[in-house]
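Encoded as structure tokens, the structure appears first; notes follow it.
A single protein chain has been omitted from the complex, and every remaining protein chain is retained in its original position.
The block that comes next holds chain A.
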Amino acid sequence: MPRARKGALVQCDPSIKALIVQIDANRNDIILEELDDTHLLIDPTKVDFIKTELNRLLSQNIYDPLDEEDNP
């Protein structure tokens, strides 16, 4: 008998998927299943958390021209 499992399907680039896997590595409560390179099944209540966490991680790699001017 087939089984239906509740979750949120997340579609993203492979690079973003890698980041989500990394976030999950310490907590193990986000990813329910890895589907393929660009799809993940995650806990539906954690979608917003993932989004903010991704924003935080990605902002670390951004060059901000204002920083340079403020502290020469």
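Keep this in mind: a residue touches a chain if its C-beta (ideal position, glycine included) is under 8 Å from a C-beta of that chain, and two chains touch if they have at least 3 such contacts; residues count from 1.
Definition applied: contacts and distances are computed from a predicted model.
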With one chain of the assembly withheld, which option in "proteasome endopeptidase complex", "RNA polymerase II transcription factor B subunit 2", "YBL041Wp-like protein" or "Sterol regulatory element-binding protein cleavage-activating protein" matches that chain's UniProt protein name?
"RNA polymerase II transcription factor B subunit 2"
Counting contacts across the full complex, list the positions on chain A that touch the omitted chain.
1-13, 16, 20, 32-33, 35-36, 39, 41-42, 44, 47, 50-51, 54, 58, 62, 64-66
